[in-house]
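Complex shown without one protein chain; remaining protein chains in place.
Entry: subunit A
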Amino acid sequence: MSGYQGKKNIPRITSDRLLIKGAKIVNDDQSFHADIYMEDGVIKQIGENLIVPGGVKTIDAHGRMLIPGGIDVHTRFQMPDRGMTAADDFYQGTRAALAGGTTMIIDHVVPEPGVSLIAAFNQWREWADHKSCCDYSLHVDITEWHKGMQEELEALVKDHGVNSFLVYLAYKDIFQLNDSQMYEVFSVIRDLGAIAQVHAENGDIIAEEQKRILGLGITGPEGHVLSRPEEVEAEAVNRAVTVANQTNCPLYITKVMSKSAADVIAQARKKGTVVYGEPISASLGTDGTHYWSKNWAKAAAYITSPPLSPDPTTPDYLNSLLACGDLQVTGSAHCTFSTSQRAVGKDNFTLIPEGTNGTEERMSIIWDKCVVTGKMDENQFVAVTSTNAAKIFNLYPRKGRIAVGSDADLVLWDPDTTKIISAKSHHLAVEYNIFEGVEVRGAPLVVISQGKIVLEDANLHTTEGSGRYISRKPFPDYVYKRIKARSRLAELRGVPRGLYDGPVCEVTVTPKVMTPVTSSKTSPVKHTPQPVRNLHQSGFSLSGAQIDDNIPRRTTQRIVAPPGGRANITSLG
């Protein structure tokens, strides 16, 4: 298909100039036919009859779709877990991603509690810089919270290009934060202009359920899903939404695995909350019935948290919400362990390392489940696989769009290819693939990363360590325009009253009402008096200091003087 066959002696990998002719360019807003010329990893020209240097490598697209390379917003390559390491490292993982049409990943830094966030971040940078085959960025997980961490967050945002942090509401006694800590973390994150990500499951209830299930003699992988029912996921999502509203902090729910959790997000969005939901390849492509497989190793391969729902109608439901915009981005949550690693939990499901594959299959699964079925069009497909992620994490339009000046991360997408997913042919290091035997339509034909062809004719040409770290600035417009507007308007004021001069009862010393004392870890927020309240959904009126402040408005929550002016403070009636 490519012209200039005679030039094939020039190694592709060093080719810095590339022309794609006759493509149907698909962005999230429109599709159009044009040629694209790129140089040094950046798109230089888009149009017809482009004037390009002679001898440039040319690909003829024959009218096929050219889409922005996928962005996998959630991976956990090479993740350490109790002395083990996830089977797919940054090399293997990014290769698999590229093979599936994903040209950028965002991995999670998971600091051991007690370890500095910055030290952990640097560790991950080192691992990824050596091995990553595509561009990458990093989320940082906050696995504990105390004074002093605020400075670390600030340094990560200002000096290291991190604008998203994940907190865990599950994993009791390890990573789990309580509601007060969540409130404090969200307040800090909002002040820094970052995004609060949440692993949403109620860890307290899970711990109780795990005891109960083990007590019943259930030790196999089915115990994992039985101890983590989807209500527990929905509950945590609801709580995170509440705290995010309270602190006026943008919220991002990772791994939306169940209908009820997705419903809570959809409702919150209707009420105006700034919240994003991320279903993953696994929740869109398969379900939790496999936990009951008699083959222990197979059942264990599906272990992830929140678990896959045993309700087999879940994937279809989540795909529908993704198509209608109630869920916005897709990740893979790719975190693979070999069978012998999983077997650490062979007698106790709570010890099984968690995570499923999905970085390679992500784009094809969405195409097959959503576009082929008519739930979404090609433009929405680009939005949920790439553009929305770029917008939320402030990479747009460098990533997530085909435009002059954008990075040359492109995929020539073939909607007609059909393939059967199998562990025998996947690019992963693990023995099981949770999508084993699933036939999907739609696959990448050519993948271009940083202006270089990395997939062509089903052959991968990746270079270990060629991926760059992409730093992300705080205050992404897509998220913070609304947050900023609400912050400005959410000013609360007390009612001006005279001093109460009536009798006061004697009180015994024991403070009995709700104490305003906080936890020993006091809020690290510098208590910026900047008020933070989600005004969009409550009945609050938005008040600056305004001329009409003295006009009472009984129907809103504005704090005003009552009609009739100042009353005698102790009068009855």
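Just so we're on the same page, a residue touches a chain if its C-beta (ideal position, glycine included) is under 8 Å from a C-beta of that chain, and two chains touch if they have at least 3 such contacts; residues count from 1.
We take it that contacts and distances are computed from a predicted model.
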Worksheet, complete the sentence: UniProt lists the protein of the undisplayed chain, choosing from "MRAP2 protein", "Dihydropyrimidinase-related protein 3-like isoform X2", "Calcium and integrin-binding family member 2" or "COMD9 protein", as "Dihydropyrimidinase-related protein 3-like isoform X2"
Item to complete: Out of A:Glu48, A:Asp457 or A:Glu506, point to the residue that touches the absent chain in the complete complex.
Response: A:Glu506
Worksheet, complete the sentence: The listed residue (A:Lys21, A:Arg125 or A:Arg239) that touches the chain absent from the view is A:Arg239
Worksheet item: Taking the entire complex into account, which one of A:Glu184, A:Glu378, A:Asp409 or A:Glu456 touches the absent chain?
Response: A:Glu184
Worksheet, complete the sentence: Note that subunit A touches the chain not displayed via residues 81-84, 170-174, 178-180, 183-184, 202, 204-220, 222-232, 234-235, 238-239, 242-243, 245-246, 289, 292-299, 305, 309-312, 338-341, 343-344, 346, 348, 350-354, 423, 431-432, 436, 492-500, 502-508, 510, 512-518, 523, 527, 529, 531, 533, 538-539, 554-557, 559-562, 565-573
